[in-house]
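Here you go, one structure.
Take a look at chain A:
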Amino acid sequence: MTFELILVLAAGLFCIGLFGALSQQSIVMIMMGIELMIGGIIVAAACFWHFLAPDAPSGQVIVVAAVVAMAVEMAMGFAVTTAIYRARQVDMTDMAECLKG
Partner candidate 1 sequence: MTTTDLLLLGVLGALALTGGVLVFTLDSMARVTFSLLASLACAGGMVTVLGLPYLGVVIVLMMVMEMVIMAVFMIAYMMNPAGLMPMSMLHNKRGSLVISAVAFAALVVGIFGVSWPRRTGARPKDTTFQVGMSLMGRQMLTMVTLGFVLLATMVGATVLATHRGRYDRFGDGLDQRPANDPAGGGVGR
Partner candidate 2 sequence: MTEAGAWWTLLAAPAMLLALAGLAAAGHAVLAARDAGRPVGPAAMVRPFTGVPRALLAQPRRLPAPDVLLWRAGVITVPVAAVLSTLVIPFGGVTVADLSVGVVWFNAMEVLTWAGLWLAGWGPDAAFPLVGGYRFLAQGLAYELPLMFALISAATGAQSLRVGDIATSQQGLWYAVWMPVAFIVYLAGVLAFSFLGPFAYPAGRDLAGGVMSETSGADRLVLRAGRWLWLAAGAAMAVPLFLGGGAGPGMPAWAWQAVKTLLVLAALVLALRRLPMIRADRYVEFAWVVLIPLTIVQVLVPALVDLNR
């Protein structure tokens, strides 16, 4: 039962993040939503590793990959925000719709 409950929790984190990523206007807030989603994935992967296949290292490798994804998403997100902001003083997705600059 613990296994399922932890998965539900991970799903909860993922869906809160999904809501944020879909509903927020600010690019930075959207990134926060994505971070939460990846956080859910990390918990789920650790849970699968622990309860299903602790002898297979792949579960851990997924966690490593997710952590790297988080870092990459952050770095690129902020770089893009900085570039857009510098060019057009915009930090909202609605205003950045037209990417023609």
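In this section, contacts are C-beta pairs under 8 Å (C-beta built on N, C-alpha and C of every residue); 3 or more make two chains touch, one makes a residue touch a chain; residues count from 1.
Inclusion criterion for the candidates: all candidates are chains of the complex that A comes from, given by their letters.
Since the structure is predicted, the reported quantities are computational estimates derived from the model, not experimental observations.
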(message) Just to confirm the interface: in this complex, chain A touches which of 1 or 2?
(response) 1
(request) Show which residues of chain A lie in contact with candidate 1 when the two form their complex. (result) 2-9, 11-20, 22-29, 31-33, 35-36, 39-40, 42-43, 46-47, 49-58, 60-61, 63-65, 67-68, 70-72, 74-76, 78-83, 85-86, 91, 94
